[in-house]
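Only a single protein chain was left out; the remaining protein chains are all shown in position.
Let's look at subunit A:
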Amino acid sequence: MLSSLGSVGGKSAKPSFVSYVTPEEIKSEKEPSRKEKHPDLLPGEVVFCSASTVLKYTQDDLSQRGVFGALLCTNFRVSFVSDEAPTEEMVRTLFKNKLYGENDIPLSCVDNIYGDKRKLITGGLVKNKYPSKIIIHCKDLRVFQFSLSFSKEEDAKKIFQGIVHHCLEPKSLRCLFAFSYCENTSYPGSYSYCREHLRKKQTVMFDSVEDWTQDMKRTKGNCRVVSENSNFELSPKLPQYFIVPTNVSDEDLTKYQGKGLPMWCWSHHSGCALFKTASIPLVQEDNVCCRMLTAVAHNHLYSVKTEDLSDTLPTVQDILLSYNKFKQFFLIDNTTEFWMSDMKWFSSLDNCGWLDIIRQCLQKAVEVVESLEKENTNVLIMEEGGSDLCCVVSSLVQLMLDPYYRTLLGFQSLVQKEWVAGGHAFLDRSNHLHLKDKVESQSPVFLLFLECVWQLQQQHGPAFQFSETYLTVLSDSVHVPVFTTFLFNNDSHRDSLLRAESPHTQRSPLNCPTVWDWSVQFDCKAQDLFTNPLYTEKPKQDTSVRKSYRPRHLRQLSLPSSAFKTPPKKGFFKDEADNLKKILGVKRLSRWMLSPSSDSPQTSSSVREFYEAWQTKPLDYHGLLLPCLDGPSIRVWMQRYLRWIHDVQILGGGPVAMLSKVSEILGEVQELQRQLDRHGCTLTSNHKGARPRAKTAAAVIAARSSVRLSSSFPFVTSRNWSFKPAIPTSLLQSLMVTGIPGNLADREDDGGPESLV
């Protein structure tokens, strides 16, 4: 009996772990119940293969602990179903994702799979061999270790092959789970209902002329909404709807598939605006570029600053390389290793460069903000493709300048506008399909953006309506292949696929949820954790007042005053544009169009001054926000990166301790308000409007005692952890204090004989 369990594939099976159940027990007891060991399958989910008696284990210095169960691979996930009956507490996990549980890995969430001796697995079986254990690193930074040594050889082979095939090998987009899920779910009624639902919740989808017009009106912009591409007649690369400067001609709309076309992002209250564009190939000897700049300049005061992000920010490949190094610090499958790496933690952080990339993006955004806010010039940011760093920078600029985008719905609308409608190639960048020819284009650009947002949020917490947890969950959701938000490369791609896959091809496109319908993943209570209880709501009276157009910075422009009166058909402006075209020719664009003499070092010091000037003013959470970029201010997003690592969980501490206390006080304040109401105190309508909000505050937490929560809240509950501190294991290996001059370390505390007191 043992032989069938133990050695598989000829060797291996060195059970060096302690398990709760012995293999014999499993064999005798659990075998008949195999059928029951399925997770609750989602609509449209199909099990491809499964193996029983798989051991899921964790490893640390003192012990190896494991639990037996079944490992399955479906068209949605890799799932481990424990043989042990779930305890009641496990069922009632507060922050439960409805789509996948703590032992499920959505297929697109699998990052790397390792076999024996930590060998990276890249393809299926070689000569019928399969590893005795597999380690799965997930894109949400979870790490799973499974031992196949106790499974039947046939099952083990199948499950290994299945997982490798479905997680690593190229597939077509139609195989992504979203399609079979949406075909098989009644969610959430009709397409129109869904749209209506979202409308009510006010996440602006930017998939209609009205949405764009509305946003332009909101910011008092004065540009032209283009609807000619609603069926992608102009170009499939262009968004369905977009906004360009008024002076862009119809003829220019169709050139170069939209390359060089300045797309409006946001208008500053002064009238100047931010535009982004995909840079034009250098070979074009047309003066389209010049015409475009003229059109942008025409928007406000005939001034425009262009910024080629390809020149000044890391490439998407740099971003990927850096992130790949960075994430390794958190993909921990062995605590000894973890404590060893702890010694060199800070220099490792520096060396991978990830935080520096974050800093560079924020810095670039601050530069753009300065141009808009201080100089009141139009800014045109560009890069090849125009939908990666342009999206990062333009969204950050808007977050810093416009408090609307710091609300939950505003932020979602911003992502819709700049990223989804803006044509960020989510599919290629995530390479969910594992296409060999797309390996190069893979890059965590959207995550980089969320990282930057997190930095802003850390520094100016009360300015944001959404919480850190919200950002973490959003970053996870990118890898859940259910939401239309992250599955496509652009509007036309989305449109064509959803139409083609629809069961009712003639009538309406396939009805898939967007990530913003959070009820697909979380129930209402869990969603409460998405809001920041300390968010400062805008005082009501100010909302209507918007500063009107003020041309107050005229003197700062080195432009003859006559240029303001004459249309820029000829004369000074044209010359400048020509001049700029030359500059364009050598791809040096980070310059002032009107004062091409200034160069980047000055920009950098001016950004410092800009920040310092802003910093001395009283802080207004509904006004301009700037990040501090100095060394210690850019930090690691602890919640996202450390949440699964047992040894660094602060039991009874972490931000949640603060959150629960704040929630408690807020609760008390509301109770007092209610008492006042009961006592018939006259309250103005203003207060009534403000009151319901605090109900959303994480009262969930206040109910529990924060002593039992940990810093990884709400992602891991501490229930199955012992209340024992993590003692650094490499401690006894002694730290090597290097670079101590002389023999300080060997000296006596009291300074040797000369200073004995």
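As a convention for this text, a residue touches a chain if its C-beta (ideal position, glycine included) is under 8 Å from a C-beta of that chain, and two chains touch if they have at least 3 such contacts; residues count from 1.
To be clear about the criterion, contacts and distances are computed from a predicted model.
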item: Candidate names "Polyglutamylase complex subunit TTLL1", "NEDD8-activating enzyme E1 catalytic subunit", "Phosphatidylinositol-3,5-bisphosphate 3-phosphatase MTMR2" or "Gamma-tubulin complex component"; UniProt protein name, chain not shown; value: "Phosphatidylinositol-3,5-bisphosphate 3-phosphatase MTMR2"
item: Hidden-chain contact residue, picked from the options A:Val47, A:Val67, A:Leu168 or A:Cys628; value: A:Cys628
item: Absent-chain contact - pick from A:Val46, A:Val439 or A:Leu619; value: A:Leu619
item: Residue among A:Asp40, A:Asp250 or A:Asp746 that touches the chain left out of view; value: A:Asp746
item: Missing-chain contacts mapped onto subunit A; value: 338-339, 342-347, 349-351, 355-356, 359, 462, 534-537, 539, 611-612, 615, 618-622, 628-633, 635-636, 638, 642, 647-655, 657-658, 660-662, 665-666, 668-670, 672-673, 675-676, 679, 681-684, 686-687, 689-691, 693-694, 706-707, 711, 723-728, 731-732, 734-735, 737, 739-741, 744-752, 755, 757
